[in-house]
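Excluded from the complex is one protein chain; the other protein chains are retained at their positions.
By letter and in written order, the chains are A and B; residue numbering begins at 1 in each of them.
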Amino acid sequence: MNSDPTRGGIPERGAEPPSYLREGTTVRSWLTTTDHKRIGILYALAITFFFALGAVAAALIRAELVTPSGDFLTNDEYNQAFTLHGIVMVWFFLVPSIPATLGNFLLPMMIGAKDVAFPRLNLMSWYVFMAGGLLALFAILAGGVDTGWTFYTPFSTLYSNSHVLLAALGVFVVGFSSIATGVNFIATVHLLRARGMTWMRLPLFVWAMYTTSLVMVLATPVLAMSLLLVVAERAFGLPIFDPRSGGDPLLFQHLFWFYSHPAVYIMVLPAFGVVSEIITCEARRRIFGYQFMVYAMVVIAVIGFMVWGHHMFVSGQSAFASMVFSFLSFVIAVPSAIKVFNWTGTLYRGQIRFSAPMLYALGFIGLFTIGGLTGLFLASVPLDVHLTDTYFVVAHFHYIMVGGSVSAFFGGLHFWWPKITGRLYSERLAQFAAISMFFGFNFTFFPQFIMGTMGMPRRYHDYPPEFQPWHVMSSVGALVLGFGYLWPIFYLGWSLFRGERAPANPHGATGLEWQTRSPPPKDNFDRLLVVDQEPYLYHPKESTPDEVEQAHAKQKP
Amino acid sequence: MAEDLVLHEPFEEAARQRIAVPFGVWSFLATECLFFGGILLFYAYARWHGGEAFTQGAKEAAVWYGTINTAVLMTSSLTMAIAERATKGGFRVVARWMLGGTLMLGLSFLVIKGFEYRKDVHEHLIPGPGFKFGQGPAAQFWAFYWTATVTHAIHVTIGLGIIARLLWIERRGDLLLHATSAQGGALYWHLVDIVWVVLYPLLYLVGRP
Partner (left out) sequence: MTHEERREIVLAPLIVWAGLFVLLGLTWGYAYIPGASAKVIVSLTIALAKGALIVAFFMQLRRADGLTRLAALAGIVWASFLFLFTFADFLTR
């Protein structure tokens, strides 16, 4: 492999093919590219736009909640703001965030392939994503949607006076881009691994992408059908969920959550992958319990399909079903806990570098643990009856999705930034961003746990004055969090033009993606790869005492 | 057996690519299975919950149209299967005629469906104002009928588009090099057939004496 460190990332003219960034620089060359790396960047630009859009809605919500009376937004505007926030953040930012950007960029490189299995399908998925995004955008501009991101019937089909059809259609369309990405990744992992890259040698990021893709492929079509049924009932008056004809609104909830609970794992499994890569590299340790990390992700991907009913404990679902779903929700906490223990185990006796990606990753572990444990509260039926539809729920899923997934996304963005752009960012400024994001996040969402247990319901902008201190705390925290998100734009943007050129492997990492130039050439590698070792060999075997050497540790009594 | 194949970018060898297309298409068909699984769940609920009143609505379904269409679509599956095998075996003329036949049968399916829809509309079988049965499980049956058959018809139309593209490739003269495309298209067309085969008893045989 070409890893002459003296030459760094500067492509030498004539001698080797240019980097993927220099392979055509026109807008047309970008919009018609089938290069997985460029498509990853197209996705990154698109989701950054949607992230900003969702963040504006969040800012409106937090501004409104500073005072107990609804004096900044009207009732309708407030409903539209949180619906916009939910729809945009879930389907147009979080679901595609890590898989479509980092996943697209890294997955083929990590397994030593030239590209994904179906490159044209990959480009098409981006256009489908944009089409769905435009529909949703159009729904917002036309006057917004007020159903919440869940589109619950009968409100969405019979009563709401907002642009439900457009928004539902937008989400329907964007689902196909998820499916296309999923099928593509699964086929890529199965068929394009380099010689010697066996399943148990795959980096955990690849396993994360693989399991995420499984969930995407198997869950998204059910969402598509449930939205199609909403459209049929709303636009054509066909009585599907309408109780007057014997329909059951809970049928919609079953269909919707069959997708939307696994969707949580679509958002968090990729984060697991990113964090595993960062922690091993920045602690200079082999991952603790590689096989269990793999099995945990597979089990989460499968059992994740059998727990959706814990969203419906107070909906009128049968007591028996609630018990089954509650039990399975506890079961799925086990593999998640295994992962947290193994990351912590990886740190033990490591040589930890507190670099910016590592700070994000460590923040992830803490926040994900809190989010996961509060999830157990909500999985328990009697507690959930008290906590359902309160800010406790809001805080819980933000700990998983923002504290977990978004932290990991930023960590991954920093970690692979030198590989993607060929430039180094300022470590100091990045550490500052990571720390402000961690603190800002906790300031924003921890008070919401407390409000929630005290009974503050979600989705109201008019609330009793005794909750005001908590809401003010939360809104001030959101300012810090907002800073944590904006700050990287400046130093990362700066690095694009003024940053030092990155060497091929600035972190001294073991993955295949680091064994090529930064930024990589269009075909990823200058020569064919053969893999003959397991991942994460940060310290040779037998180089450490038995109790630290995890692979064959002898148990001491 | 024709061994030449147009190699697409990431693949270094034809053997892998030859697995890739059916595998990719089958994965997509798995999503179709779940997609239609969603609406079949609605059917299962409505039939279980609606009981006799649901069956009452089903009595109005035009069994003749349904049965003829099943026969048409199953025959189109036959021609598609032959077309696909002929492509793989290198028999261009057979492949062309069989693809053309599939296209014709698919179109006749849509035409027959159109006549059936016309009859349904005449008999006020669209739930809503003026619906024959008023509110109730019978309306749910017809809600399922319209949603499922229209969704299926859209699938048929997409399938016809794929077949038209295969015919266009054949006209260009290199269908044999695109045997994997033919295979993918055929798999999709067969799935459309299977969906109809499952819908047939649910829609047309429920209300029989």
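Just so we're on the same page, a contact is a pair of C-beta atoms (placed from the backbone, for glycine too) under 8 Å apart; a residue touches a chain by one contact, two chains touch by 3 or more.
Computed from a prediction, not measured in an experiment: that's the story for all the values here.
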Thinking of the whole complex, not just what is shown, which of B:14, B:33, B:53 or B:177 touches the missing chain?
-> B:33
Positions on subunit A contacted by the hidden chain, ascending | 190, 214, 218, 222, 248, 250-251, 254-255, 258, 305-306, 308-309, 312, 316-321, 324-325
Pick out the residues on subunit B that sit against the missing chain.
-> 19, 22-23, 26-27, 29-34, 37-38, 41, 44-45, 48-49, 63, 67, 70-71, 74-75, 77-78, 80-82, 85-86, 89, 91, 94, 186-187, 190-191, 193-194, 197-198, 200-201, 205-206, 208-209
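Note that only the chains that are shown with their structure count from here on.
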Distance between chain centroids, defined by C-alpha means - subunit A, subunit B (Å) | 35
Once bound in the complex, which stretches of subunit A touch subunit B?
-> 34, 108, 113-119, 121, 179, 182-184, 186-188, 190-192, 217-222, 224-226, 228-229, 232-233, 236-240, 242, 244-248, 251, 254-255
Subunit A-touching residues of subunit B, taken from the complex the two chains share | 8-11, 16, 19-20, 23-24, 27-28, 30-39, 41-42, 45-46, 49-50, 53, 127-128, 135-137, 139-140, 142-144, 146-147, 151
